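With one protein chain held back, the other chains of the complex are shown just where they sit.
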Amino acid sequence: MTILELLDYAGVAVFAATGALSASRKQLDVIGFLFLAAATGIGGGTFRDLVLGAGPVFWVAKPTYLIVCVAVGLVVFFTAHLFESRYRLLLWFDALGMAAYSVMGAAKGLAATGSPAVAITTGVMTASVGGILRDVLAGEPTILLRPEIYVTAALTGASVFTVAGLAGVPLAAASAAGFVAAFLVRGGALRFGWRIPVYRPRPGRHPDDVM
Amino acid sequence: MTILELLDYAGVAVFAATGALSASRKQLDVIGFLFLAAATGIGGGTFRDLVLGAGPVFWVAKPTYLIVCVAVGLVVFFTAHLFESRYRLLLWFDALGMAAYSVMGAAKGLAATGSPAVAITTGVMTASVGGILRDVLAGEPTILLRPEIYVTAALTGASVFTVAGLAGVPLAAASAAGFVAAFLVRGGALRFGWRIPVYRPRPGRHPDDVM
Partner (left out) sequence: MTILELLDYAGVAVFAATGALSASRKQLDVIGFLFLAAATGIGGGTFRDLVLGAGPVFWVAKPTYLIVCVAVGLVVFFTAHLFESRYRLLLWFDALGMAAYSVMGAAKGLAATGSPAVAITTGVMTASVGGILRDVLAGEPTILLRPEIYVTAALTGASVFTVAGLAGVPLAAASAAGFVAAFLVRGGALRFGWRIPVYRPRPGRHPDDVM
């Protein structure tokens, strides 16, 4: 198993865990756990494969990924109540999945097109789609709108991988560097509340007050 | 017309009806009815065809499906006010569409890959996507989060079809069995409030209270 395959399975498994934790927070039944685990686990990669137009998506070609989602969903169903804060656990697993997928998405985009702009875009979008899908399905505010750094971390991972890859760094090293970079940025945001300073004029008003 | 084609048209038509009923609940204009009817009617099948990577999606290949959605949208526009509870009507039509699509999705997935895991997944996801899309577009809480059995019913239908199909049962009988099984489970949930017993520790707190 190459490092990219390992990252892919790891990304699917930890995103699946966040989907199942979200199901736990919403008190769904076991099938709801499996559904959210699968949708979150394979959502990002499905988006990546669709836009790259490479025929059937990865889990249709290799159903083992589905088994991983089901297994993770079951484990979370029986253990989620043991954790003090399922939401914080969800955030940390999500950080791992985001880091893995930012590299995987960039790697597949780079291999398919050779374009760094496409590679960084598929990296960022692949890393974000799973979590956004989970939040929309579970009716939570999407992670995009929270103040801590998220998309920036995915952008960091995808960029580090892409630049390293184009510079001739071996694939395994470029992948590891991208993964670590993305996880450090997101982890710092979660642990220390890092934020990008924003020029912040004023919040938007409600549409009805504007019209 | 084979039983699978019949299920496909039936699935599109009743999902289109639920989209139009949702438009009625939101007091949209007639074009809003047609839009939600089409999006809900073809949403699940579009997802199914995309992930299976079989070229243009079904309604691009055969536009009759679009005519069905428009016709259903118009009928609902002129008759929806006659019903005491449009929401209950929506739920029952949705149950029919979910049952039809759980079989259709599994059938296409099984034919394309031969994998039961893929077939059951495309069955469940195809059956759920139309309704989820409708609820997100209309700004309603998604049907996933309601306490009655939903995904479980789709899982039942897809599994019955897949197991029967692999066991050599003729396609028409396997399809009918899957459809009836899914509809009975969902119908029982709607009529008698069936729920899967859940081990239910505590609800999730709001993200802001956790961080």
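Think of it as A and B in the order they're written, each chain with its own count starting at 1.
Here is the rule we use: a residue touches a chain if its C-beta (ideal position, glycine included) is under 8 Å from a C-beta of that chain, and two chains touch if they have at least 3 such contacts.
The structure presented is a predicted model; accordingly, all values stated were derived computationally and were not measured.
K.L.:
Of the residues A:2, A:64, A:79 or A:113, which one touches the chain left out of the display?
P.N.:
Answering carefully, the residue with contact to the hidden chain is A:113.
K.L.:
Touching residues of subunit A against the unshown chain: what are they?
P.N.:
Looking at subunit A, the ones touching the missing chain are residues 50-53, 109, 112-113, 115, 117-118, 121-122, 124-125, 128, 132, 136, 141-142, 144-145, 149, 151-152, 155, 195-205, 207, 210-211.
K.L.:
Touching residues of subunit B against the unshown chain: what are they?
P.N.:
Spelled out for subunit B, the touching residues are 22, 24-32, 34-36, 38-39, 46, 50, 54-57, 59-60, 63, 66-67, 77, 80-81, 85-88, 136-141, 146.
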